[in-house]
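With one protein chain held back, the other chains of the complex are shown just where they sit.
Each chain gets a letter, A, B and C, in the order it is written, and its residues are counted from 1.
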Amino acid sequence: MTDLAGVVPPVATPFTPDGDVDTASLERLCAFLLEAGVHGLFAGGSTGEIAMLTDLQRDSVVRTVVGVAAGQVPVIAGVVDTGTARVIDHARRAEALGADAVVATAPFYVQTHPDEVTAHFRLVHDAVGVPVIAYDIPGAVHSRLPETSVAELAGSRVIAALKDSSGDLAAFRRVLRLTAGTGLRVFTGSELFSDVALALGAHGAVPGLGNVDPHGYVRLTAAALGDEREVAFAEQERLAELFEIVAVADRSRVGATAAALGAFKTALHLRGVIDHPATAAPFSPLDAGEVARVRDLLIKAGLEVVR
Amino acid sequence: MTDLAGVVPPVATPFTPDGDVDTASLERLCAFLLEAGVHGLFAGGSTGEIAMLTDLQRDSVVRTVVGVAAGQVPVIAGVVDTGTARVIDHARRAEALGADAVVATAPFYVQTHPDEVTAHFRLVHDAVGVPVIAYDIPGAVHSRLPETSVAELAGSRVIAALKDSSGDLAAFRRVLRLTAGTGLRVFTGSELFSDVALALGAHGAVPGLGNVDPHGYVRLTAAALGDEREVAFAEQERLAELFEIVAVADRSRVGATAAALGAFKTALHLRGVIDHPATAAPFSPLDAGEVARVRDLLIKAGLEVVR
Amino acid sequence: MTDLAGVVPPVATPFTPDGDVDTASLERLCAFLLEAGVHGLFAGGSTGEIAMLTDLQRDSVVRTVVGVAAGQVPVIAGVVDTGTARVIDHARRAEALGADAVVATAPFYVQTHPDEVTAHFRLVHDAVGVPVIAYDIPGAVHSRLPETSVAELAGSRVIAALKDSSGDLAAFRRVLRLTAGTGLRVFTGSELFSDVALALGAHGAVPGLGNVDPHGYVRLTAAALGDEREVAFAEQERLAELFEIVAVADRSRVGATAAALGAFKTALHLRGVIDHPATAAPFSPLDAGEVARVRDLLIKAGLEVVR
Partner (left out) sequence: MTDLAGVVPPVATPFTPDGDVDTASLERLCAFLLEAGVHGLFAGGSTGEIAMLTDLQRDSVVRTVVGVAAGQVPVIAGVVDTGTARVIDHARRAEALGADAVVATAPFYVQTHPDEVTAHFRLVHDAVGVPVIAYDIPGAVHSRLPETSVAELAGSRVIAALKDSSGDLAAFRRVLRLTAGTGLRVFTGSELFSDVALALGAHGAVPGLGNVDPHGYVRLTAAALGDEREVAFAEQERLAELFEIVAVADRSRVGATAAALGAFKTALHLRGVIDHPATAAPFSPLDAGEVARVRDLLIKAGLEVVR
C-alpha cells in the first residue's frame, strides 16, 4: 500500500439475470483489467454496487477478485456500511479473504460530528491488520470528510490512503497540501479530471469508467505521471466524451445510480467482457434505444464492440 | 398488524460500556414500556441505533424484545439497510426470530427513481411472510417516499403500514387522503405533533421520546384517539418541553444523532431503567453538565429520577 | 397589527400579456377577496411574484392594494430583497405608499449567521415607522429563522408578527410556545394545515390558494378559531384537493414556481376574476390540457368558473 499508484478501477460486479454474482464474468472482467495494465483492483466500491450486495455476495466478490489478482496487484476491498461495528465486521472478513487494504466511508444514515468520524476511522484501523483507506463520497453518504480530519488521520497513520469522490478539486488540493510528508496515498475518484489530479500530485485514480476503458486510463495515468501533459489531456478528453454514456438513460424512468452503473455494465456487455448487463434489484435496466446509444458512444471513442 | 394502533416506541438499544448490547437493560426497558401500556414495540429503529448494530446485535435485540413482549403486543423489527437484497436478509432473520412485521426504508447510499423504490418494497414483501412497513425518514436516507408511491404500495397491499418521520405534515395528510380505504396503518414518527397526527386520522405514533416517558405518550394517544383534544394538547406540550433534552449537548463536540440518542439514554439511565447511558461507537457521550441539564428537564416534566 | 387575525391572502399580481401589472385585474382581485371577508391583504408576497417585480411594479401593486383596501382591512407589503439596505429602501417606499406593515425575509444570496439575521431585522425595524413582520420561507431563501431568533425578536418587540412558510409544524409549535406572552402574531403560510395551525394557537393564515378560494379559507378560519373543528377539517380537506392544481403542470417543461403560480392565476382567470393568466417572464405558461385540468379541479371543489 505504501507505494500504490496508478489506476485502481472500482471493479463492477456482474450479475446473472437471477441476481446472483456472475463469478465467471467477474473473473473475465478482472483479467481484462489486469491485461490492460491496471495497478490495483478495488473490489466492492460504489461502482461494484457494494450497497446492494449481501454479505455473502460481498465475500464472493472479494474472494474472486483476490483469486484473479493472485498477488500481481493489490486488491482493496470496500467495507461500506452505516456504522463502525458493521464496518469492522466487513473489514475483518475482507482481511480474512485476502484483501490488501479496506476502504471505508464515514458513518451514514446517522448524523455525525467530525470528531466522531475520526474516532470511527481509528476504531476500524485498530480492528484489522491491513491498511485502512478513507473514502470521501458525499453524494452517497451526505457528509464530507473535512480536509483537516483527513490530515489528522494521515498524520497519525490511521489511514494509509484516501479516495476522494467529492468532485471538489479545491478541497482535494488542500488535502494534498495538508498531508504532504505524511505518506498518505491520495486517489481521485473522478473520471473527468484524473489528468489534473495526477498532475497536481495525486498518486492515482479510481475511475468507474475504468471498467469500460481500462487501457485509456492506463495510458492517461502513464502520461500524467510521466509529465506528458498533452497526451494525458487528449486521453482525458476522449474519456470524457465516452463518459456521456452515463447520461443516455431516461431519468424519468431510471435513477441516477442505475443510469451510471447500467451504462458501465451495458458497455462491458457490448464489449464482450461480461455476459449480462444486469444491475442489482431494484435498479431499472437501460432500454434498447439507450443500449444503442451506449454502443454508438463506445464506437465513437474507438473501442471495439462485439454485440 | 391490521389493527395496530397507539404508541409503538422505537426501543432504544442499551449498551454496556464495552459496546455490547446490554440485554438485561433492554429487557428492563421493554418491561417498563409494556407496563406503561404501549401498544407495540419497534425493535431496531433509528432510535434503536439500528445503523450501528452488527447483524448479531440486531438479532440479539429482536430476540430480546420478542421475548419480553411474549405475544402481549406486536413486535415490529427494523430491517434498515442500503440495498434490497441486504434488507431481505435482515427481514428473513427478523421473521425467523419472531418479529410480527418488518420496517424497511427505501434504498440509500445509492440514488433511486421512485419506481425503483416501489420495486424494492415489492421484492421485500415477496420475500417474507410477515407484513412490511415502509419507513419514510428523509433525514437519514436523503430521499422522500412520494405520497403517490405510498398510495400505490398500499393499494396493492405491498405495505401494511407507514412510519412517517419526514416532519412534513402536509405530505402526511396527503398520504392519509390518498390511502383512505386501503387498510394502510399510518404512524407518525414525530415526537412533537403526535396529537395532531392522531386527530387527523393517524393510527398511532412511534416517538423516540416514548422511551423516556411512555406513560405520557400513552395518555396522549388515548386522549387524542378518544377525542379529548385539550388533554392531548396539554400532554403534547409537556412532552415538547421534555423533548428539549435533545438540544442540551454541545453541538461543537457532538453530532446530531448522538445528541438526541445520548439524551434519551441519559434520561433512561437517570430514571433507573437502564444501567449505562452509552451510545454506540463512535458517538460522543454527553458531559456532566449536559447530564445535569437532562435531569433538570426530566424533573421539570414531572418525571421521577433515581440518579 | 396588534390584533391582526384570520385570512390574509398573499395577493397574486396579475399581468397583461405585455408583462405590465394589470392594475384593473388587481383591483378586481382585491375586491373579490374583500367581498369574501378576508381580514387583511398581503401585497407583494411570494405568491405576488415579488421577486419578479421591478421597483416601479412593486410600488404600483402596493398603491393599488392600499387603494382598494381603503382602510377596511390592513395591508401588509412584502419588502423582499437580498440585503438589509435594499430591504430598508423597499420598506420606506411601502410605508410612504400606505402599507400598514412590511414583511421581510432574512438576507439571502449571501450566507448569514443567525446573529446577523436578528441584526438585520433590528435595522429594518429601526428604519421604518410601521411594524415589521418576519417571513420564514426556507424554500426561497435557503435558510431557516431559528425559533430562538424569532423568540428574541418577538421579546424585544422588533417584529410584530411572523409568517411561517417552512412547512415544519414542529418548529411552528415551538415558536408558539417560545413567543407566548410577547404579543407576537403568528401566521402560517401553509395552504394545507391552516386548520391545525389555528387550532394550535396561530392567529391566522396566509395561503396562496386563498386567492382562488377566499371564501373557503374564510370559512375554515372562522370554524377553526370558533372551535368547530370538524367544519374546519372538512373545509381544509376540500381545499387540499383543490390545491392539487399546483401539480398539473408538466415539470419537464415548467419550474416549480411557475407551476404553482401559473395554476393560481389560471384558476383566477377561469373564475373570471382576472383578465389574463400570465405569470412574469421568464416563467412558462400552462398549456391547454393543463388549463383543462385546473378547470376540472375547480369544478370538483364546487367553485364557479366562467371560462
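Following the convention adopted for this analysis, a residue touches a chain if its C-beta (ideal position, glycine included) is under 8 Å from a C-beta of that chain, and two chains touch if they have at least 3 such contacts.
It should be emphasised that the depicted structure is a prediction, and the values quoted were computed from it without experimental measurement.
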> Which displayed chains does the hidden chain touch?
Replying inline: A, C
> Who touches the missing chain here, C:8, C:73, C:99 or C:141?
Replying inline: C:141
> From the list C:149, C:166 or C:257, which touches the chain that is not on show?
Replying inline: C:257
>> Just to verify: which one of C:7, C:38, C:53 or C:270 makes contact with the chain not shown?
In response: C:53
>> For the chain left out of this view, which of C:5, C:280 or C:305 touches it?
In response: C:280
> For chain C, which residues lie in contact with the unshown chain of the complex?
Replying inline: 19, 46, 49, 51-55, 57, 80-86, 89, 107-113, 115-117, 119-120, 122-123, 139-142, 251, 253-258, 280-284
> Can you list where chain A touches the absent chain?
Replying inline: 167-170, 173-174, 177, 190-193, 196, 200, 229, 233, 237, 240-241
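The rule is short, and it goes like this: only the chains that are shown with their structure count from here on.
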> Which one of the chains is farthest from chain C, going by Cα centres?
Replying inline: A
> Between chain A and chain C, what is the separation of their C-alpha centroids in Å?
Replying inline: 48
>> Using the touch definition from the top, which residues of chain A touch two or more other chains?
In response: none
